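For this view, one protein chain was removed and the others were kept in their places.
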Amino acid sequence: MTIGVIADSKTRTQTKSMPVKEKSKRISGQQLAGYIFISPWLLGFLLLTLWPIAQSFYLSFTEYSLLEDPVWTGTDNYVNIFTDDATFTKSLSVTFMFVLFSVPLKLFFSLMVAIALNKNIKGMNLYRTAIYFPSLIGGSIAVAALWRNMFGLDGYVNQVLAWFGIEGVGWISNPDTSLGTLILLNTWQFGSTMVIFLAGLKQVPQELYESASVDGAGKVRKFISITLPMLSPVMFFNLVLGIIGSFQTFTSAFIITKGGPINSTYMYAMFLYEKAFKHYQMGYASALAWILLSIVALLTLINFAASRYWVFYESDGGKTK
Amino acid sequence: MNTKWSKGFGALMLSTLLVTSACSGGGGGGNSPDNATNKPASGNVGAAEGGSTTLSIMWWGTDARHEATKKALDIYTKQNPSVTFKPEFMAWDAYWQKLPTLAASKTITDVLQMDAAFIQEYVSRGQLEDLSDIDLSGIVDPGVIENLKIDGKLYGIPLSQNAQGLAFNKVELEQFGIPLPHKDWTYDEFFQWARDARAKLPEGKYPIGDTTSWDGFNYYQTSMGKPPIMSDGGKTFTLDKELFMKFYGTYEEFRKAKIVPPAEKAAAFLENDPQADPMASGVLMTRGATTGSVSALEQLMPGKVGVVNLPVGPAGGGWAQSTIFLSVSANSKNKDEAKKFVKWFIEDKEAGTALGLTRGIPINPDVYASLEATLEPKDKIGKEIYDLSLDKALPFYSPAAGFSEWVDTYRKEMEAVTFAQQSIEDAFNKIDKMGKELAEKAAG
Partner (left out) sequence: MNTLRSNLTSHFSLSAFSFIMLYPVIWWVGASLKKAEELSLPTIWPKTPMWENYSNGWHFSADYTFAHFFGNTLLMELGNVLGGVATAAIVAYGFGRLNFKLRGFWFSILLLTMMLPGQVTVVPQYILFNKLGFVDSYVPLVLPHFFGGGAFFIFLLVQFIRSIPRDLDEAATIDGASVYGIFWRVVLPLLKPALVTVGIFTFIWSWDDFFAQVLYLSSVDKFTVGLALRMFIDQFDIQWGQLLAMSLLSILPSVLIFFLAQKHFVEGIATTGLKG
């Protein structure tokens, strides 16, 4: 059914099919054009990014305090991390939990809100701005004070709970609830993901809905057979980037909980940061970074492999690959 | 349309170039205009041309400190026209975030402000210049200088007096009929005072706070005549098990008796935060405070703060000495000028007047004497802590180089104890093991 509706859409532009010869000529001309187009990035990568990345890889095999020159130690850092570092295990599992809950929650929530905001009613721009607001203040220093105000032992959340006769806890200062609270806060800042969904929703051609209506499709069927597949590239983007970003979550743990209490919110990125800049072990931190890269790269690879089953690209000719 | 496209692309590239060069305009080549003195800074050309030097200098602090220090630098330039400055200043967090990166790129400023908590890390890695040959006689008490030496050498010129004491909420203590703490109280008296105060305080208020950081126990251990936890530059590690069990055993009893707040509440405390400060929020009656930090507390609860020195043991208690210094970078190309300047910074009367109390109570007694009349109530409280602490004071013990992670581990293990997730003995074993391993590594 999905493919059926989409395939119908192909008729909306009168396509003259191209001779095969012409097509292959176009592809060979693309060799140079391709490199010309990606050259801004490629140049930046070679000039600005490659060297620091290579350096960090080298440093991961050294002991490097930043205050002295690095000393080659071979694979010592990696061996220590895997055999003799309880904090590594702890921060990795905290981060996995964070990613596991926060990514799907945020995706779901932001998609729902994007759909709700994808209407033409008066004042919609005000609503959108209001709803985007929490995401704007994410990096602001006032935020930490705000969260303490809301989730403290005498904070507003507990005051509201008290109306219902529920005794609250110190949401941020209790090791059982601190991580959950951080996940919640992170979900609350769904604005960027939502905006990307919104932009994606607007790209869905209205004709598709119109022709589906002619076919007698209902709201739900239109959503499942048009909106979801047309939105799948954007959803894929949000998923992949959500995972990459969540594994590197730093700010909320750093400014709100400082990793505590008792390491319950000690995110991997914070562990890595403290190793590098607080404990003067940049070599060790670099090894941690490359381990994280391997984990995230593996997950991204799996994501890309799985994407061919559910991500629909119009440019691939109206078929999922 | 090919030409049309390429025109567009060309325009893009052109604007790219323009913006990039516009942004680099002021800063390219690192010869940025010096904003404090409005004279061109050219450190690398420096001494070669006409004997003029530009000293780069970096410090952290509040805006009052920034303005005062800039004034002092201008005075120095007036007195020594051949020396100009390239100042850089920021807040505490930013400073310690940035300094390691500067060290890694070997671009630490000629002169830099240092803190006792960090100085050992920087000294042990050769970042700071030996300043032992600067003659400070008549400016700083020779005993103070001896105390500050690391391996027999001086790496920082002390700037101000600091001391550790205990602040208390004198208004509420009086209101509930609890006697105010007195100078030189012993640990036993301190614990007993807390027990007695509990009985008189309403629910939700606590006489004293819990303790999870290493220095809280280190004060106790040293006051009982034992060596500090870290000594010898980290080569010797002493954690006295008997004292450890006794000290934290007392706090465990206190948690049960609600003499200290529950862990969940304690973990939410954040000193000097108007909502979360343990004392300003009205939850605790006492908390630790230093000469340098107590004014921030006084501003949160004006007129309510009283102070006393830390509890003492047979060997004394607390500390009273400078914890903030000016150091010279080991990579500086202007070491002689820098050394001349750091001495001047604490010696010169005019500079002293300009700097005022922005770095605390000046180390130089002459400068302090000329400022005494200008002390505000918030400054006087700080001075009071210093005066109360001085005669019983032990040395200031800072974490040895390489122990910063152990410091964090200590806190986390003890936090787990306060949340009843592990026994005191388990915590002891982990902290002791890690400390001994680090000491072994440092020794050899």
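Letters A and B mark the chains in the order given here, with residues in each chain numbered from 1 onward.
Here is the rule we go by: a residue touches a chain if its C-beta (ideal position, glycine included) is under 8 Å from a C-beta of that chain, and two chains touch if they have at least 3 such contacts.
Model, not experiment: these values are computed from the prediction.
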Just to verify: which one of A:Ile36, A:Ile166 or A:Ile302 makes contact with the chain not shown? A:Ile36
In the full complex, which bits of subunit A touch the chain not displayed? Write them out. 10, 13, 15-18, 22, 26-27, 29-38, 40-45, 47-49, 51-53, 55-56, 59, 66, 116-119, 121, 123, 125-134, 136-142, 145-146, 149, 154, 159, 192, 195-196, 198-207, 230, 233-234, 236-237, 240-241, 244, 247-248, 269, 272-273, 276-277, 282, 285-286, 289-290, 292-293, 296-297, 300, 313-318
Across the whole complex, list the residues on subunit B that are touched by the chain not included here. 1-2, 4-6, 8-9, 12, 15-16, 19-20, 22-30, 32-35, 60-63, 66-67, 88-94, 97-98, 100-101, 104-105, 107, 271-275, 277, 280-282, 292-293, 295-296, 299-302
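Here is the rule we use: only the chains that are shown with their structure count from here on.
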State the interface residues of subunit B toward subunit A in the complex, per the touch definition above. 96-97, 100-101, 103-104, 121-122, 125-127, 263-268, 270, 273, 275-276, 404-405, 408, 412, 415-416, 419, 421
Show me the residue ranges of subunit A that touch subunit B in the complex, using the header's touch definition. 65-68, 145, 148-149, 152-153, 169-170, 172-175, 260-263, 274-282
